[in-house]
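What you see is the complex with one protein chain gone and the rest in place.
After this line comes chain A, so read on.
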Amino acid sequence: MAQAASRSKLRWGELDDDDGDLDFLLPPKKIIGPDENGVKKVIEYQFNEDGNKVKITTTTRTRKLANARLSKHAVERRSWAKFGDAVHEDVGSRLTMVSTEEILLERPRAPGSKPEEPKVAGDPLAQLGKGGAVLMVCRTCGKKGDHWTSRCPYKDLAPQGEGLDKATAPEAAAAAPGGATKGTYVPPGMRAGADRTGTDMRRRNDENSVRVTNLSEDTREPDLLELFRPFGAVSRVYVAVDQKTGMSRGFGFVNFVNREDAQRAINKLNGYGYDNLILRVEWATPRAT
């Protein structure tokens, strides 16, 4: 492992070693090719761990596949002059951009799982259409999945009878007997009877989210995806990138579809050596706001 690393890339950690200064004694790097078959040869010299001179020959072959498929007319069209508004396009207008975010084809459920399985991170609208919508609980009459509170046909029969706000207050007090008495204010989202649509939506990104820290700076989202995908369906991968320098800031987040998969990934990858660094993988705690 150490040999492989010192051969391919020099890390900042190794630059401080005292043997780095002898590099000028080595013959220069030689590149032969690429020839008509696309074969390129690179000859380099390095000192190995014992201080001996080592010759490294790397042979690579580049194959061209993309051009073979284009039709003659398509190649011709490639060199067409621009017209219309495209003629006077500013260099800085940036009409075409590559998305900064990695977009995945999001599977509705993990491959191989049963269709009946309820969605873990299901969104409120999808559940509305389904029969057993647990989300829809009338706060006036307590009926589940039949109607919303505002549409309650028994509204007039409810004890208070005046309206929505009044109707929710006793319910909240009754449902949260632990701390809140009738006088204290309970935010609507914290009330037990309240539908949690708002908070669910806001916290969706935090669900089954795993924070990965101590990433090497050339780790990108696809690398992280490759690392985490064996554990289960991944719904989002994000690596924090410094806006100014474009360098990775050394941490990222991975969201799993299933919580168990996330737990397994944490168990397995926390303390895992990745790109010469020891990864730290843990649950991402929701920001305290």
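Note that a residue touches a chain if its C-beta (ideal position, glycine included) is under 8 Å from a C-beta of that chain, and two chains touch if they have at least 3 such contacts; residues count from 1.
In this section, contacts and distances are computed from a predicted model.
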Query = So which of "Proteasome subunit beta type-3", "Eukaryotic translation initiation factor 3 subunit I", "pyridoxal 5'-phosphate synthase (glutamine hydrolyzing)" or "Large ribosomal subunit protein mL38" is the UniProt name of the chain that got left out?
reply = "Eukaryotic translation initiation factor 3 subunit I"
Note = From A:P108, A:P187 or A:G273, the answer for touching the chain not displayed is A:P108
Ask   = Pick from A:G51, A:G84, A:G246 or A:G273: which residue touches the chain that isn't shown?
value = A:G84
Ask   = What chain A residues would touch the chain not displayed?
value = 69-71, 73-74, 77-78, 80, 82-87, 89, 94-108, 111, 115, 123-126, 129, 201, 204
